[in-house]
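Of the protein chains in this complex, all but one are displayed in their positions.
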């Protein structure tokens, strides 16, 4: 029954929207989910792709994972490689080493392990050294692998450093606040990075379910026009405003209308990071539930003791409810 | 005789094509092959260039070869360098080493080899160490070379990592399928990379042999107009369609006409990889033989258990033949 | 009282300015300081931003700090890491090392320190070597950390090398000099880098305090039009001129007017560095006090012995006062 009312409502909404849908192709065709979100709230798309091969996305993952995971992964990799070679040495026989005292398995393994780690890191103290032919070949190969692994690690580290990234924080909510005598749909972003973002542009798209003439419910995309959609320097905070005038596709929508249409509001930000001169992108998606009606953002800029304006990026989403008129 | 009919057919084709040829210069002049392909099916051009010097294209090859070949090459290089220095040490005399037991050539060579590998990788255990003047100088030089080789390897690895690349898969065939009441020439592409491609654009060019007024057969290029030639996010799959309307240069062409004209259909894709923010290109060429008449693509997107759309990139070319009306 | 006159003057200035304010949004909103500067004289913005996390801006600082500080930081880091591990070794007991002679704390610490440094740098002579289990594990871990630290250092060094940067020097002053029968506001820049800057563009903005209709004093931005604002090759020096015609927002302003309006003149330069093919930016801000009235720039280009023009970048700001007419 709820579903019924909902779809009735959608056909009402169809008549309400006067503005034109998006005139460019987003690239999601008609496979866009009617009930799920197209974009996750962190801006990644809610789709999956089958890789062609096993290693296809390895570099991507190694470069985008968190630093903590990255260091843990590297350490585990070195440890496992170490253990693998230690086992080989024990199998061949630790009596092939100079400077080793024979003992039980644990004792032998530890000596092999230390030799292996000294070989892999190329520290090579030499108080343990390979003597037999097979073990010498294996140690040569291990030191080569050590160098290779280290070169890979260096490349990955630089790959992580040089990845273009913006540290843009978005308010957790969209607000509907008084704006120029009427109302406006607003969100706020802040630049949390030391580096300036220049020529920063914002686009806002709304996806809604709409009943077509033939009765089928389809996902439609509408651009939401912005009062200011480009700034030269994104240094402080920026409150982006879509005026809810009669030109807006959601003019006169109620909170329930927005929920019924399963609205998703997608924010696409593009700018140039000044330090690296790379174009960076950030995205954010808001669902209808994340809209707060009749609220306004609290101040986010304070003056430092030197009188310099300072953005409190952690308070970017802070807002206060307004009395309902 | 087949050739005769063929060229007769070409002069008929001349009259058939109403649309204008490409208005920009591709850069292949009149040297384009009339019988061969301009582009290989993987998108590389079917041309050759004399390098100016011996090392000219070394970096290009080292960065573009497959990973398997790259690792094999590096390993071979280390092994050969190792063997080269081992021979030098044996020539000078292994009695110049501390910690070496003298024996036959094989025994001496192996000891020199292990010393050399410990020097090249800078592991330097020290149970073998250089004693004489010449051998010490050689070992110093080898360890310097080892560092240099390793620095080169690190640079190459990063060069490979950071190379802009798109993992776009193309359907193996062009299909001629029903489209909007008429017919359309279609192919399908999928993004097999974890990273999004943004602002992706496609151009399709057709090269055909045409008889000019003076009777000579020349290679002409025509753009094939597309229904949609740009999408904002290439996240899933994309079926690119050229409508076979009367505006199309191959309107009313039969399968034989296309073969006679030695048609080559070239696809040029351009987009921005979101992770690296680099512009990436992909190309694909189809010959007339690769066109399947009266077929349509099979679905390529399934829903995961979470309801998320997933592209089955390995099935990008899957199609089914239609009953001939 | 001075303040009073000042604000009276501002309301006069309002009437004086005929040209239109900037038609694009700079991104500083109304939080721009009325008394302080928006831009420091080195072109950085006079704002502060709260980072989100402790490590947020680490890479930025490591890549932008001076080389002297960078090398000192690296050296200190190695030294501290060394001392930290030395202390651990002394705590565990240096009797666990082979090749160490026991003595007082200082003696033991130095031996541990040398072992530690030989481990961290992977030089590993081996005259001191770990013997006990705990100390061997610690040494393994230290050599792994050494490799990691070294990989980070390599990445940072390359990050510093590859950072896009222009070495543009600006004259220390703005001059008001005779220009085409009238007067012009001028500054001079030189390219101090070996690499050419191509397609170099300059924009000049002026920020002034202005009294609005409602009596509040606001910061307004005006573009200053330039005679030439783009050159193909920035090889030598370039004198940028804003003609003080009646189209200029500061036409007929006196020196006192400019000080009263708290004028700040901001220069934004953008070009492409030819060697790295990266877009580079430079900025400079001048306050009203930095304007020199009735002066002209001294020559800055001399001929080398080969007759080649040479820019004396250190004399870029050299100027001489003109006799007041």
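Annotations for the structure displayed:
Letters are used for the chains, namely A, B and C, taken in the order the chains are written, and counting of residues starts over at 1 for each.
Criterion: a contact is a pair of C-beta atoms (placed from the backbone, for glycine too) under 8 Å apart; a residue touches a chain by one contact, two chains touch by 3 or more.
On a predicted model such as this, the values are computed, not experimentally measured, just so you know.
Shown chains touched by the hidden chain across the complete assembly: A, B, C. Contact with the chain that does not appear here is found for just one residue of B:76, B:98, B:218 or B:256, B:98. If you put the missing chain back, the residues of chain B touching it would be 24-29, 31, 33, 35-36, 45-52, 55-57, 59-61, 63-64, 98, 118-119, 122-126, 128-130, 133, 136, 139-140, 143-144, 146-148, 151-152, 154-156, 158-159, 162-164, 278-281. Think of the hidden chain as still there; on chain A it touches residues 122, 124-126, 154.
The omitted chain makes contact with chain C at the following residues, 67, 71, 74-75, 78, 82, 110, 113-114, 117-118, 121-127, 150, 153-154, 157-158, 161-162, 167, 169, 190-196, 198, 200, 228, 230-236, 238, 274-277, 301, 304, 307-314.
The definition used in the following text is that only the chains that are shown with their structure count from here on.
The copies chain A and chain B differ by a rotation of 90 degrees on their C-alpha atoms, rounded to the nearest 5. Interface note: chain A and chain C, two copies of one sequence, contact each other through mostly non-matching residue numbers (shared numbers fall below half of all numbers used). Among the remaining chains, B is positioned farthest from chain C, on the basis of C-alpha centroids. A comparison of C-alpha centroids places A closest to the centre of the full protein.
Our note on geometry: chain B versus chain C, Cα centroid distance of 42 Å, whole angstroms.
Annotation: 30 Å between the Cα-based centres of chain A and chain C. In chain B, the residues that reach two or more other chains under the touch definition are 122, 124-126, 154.
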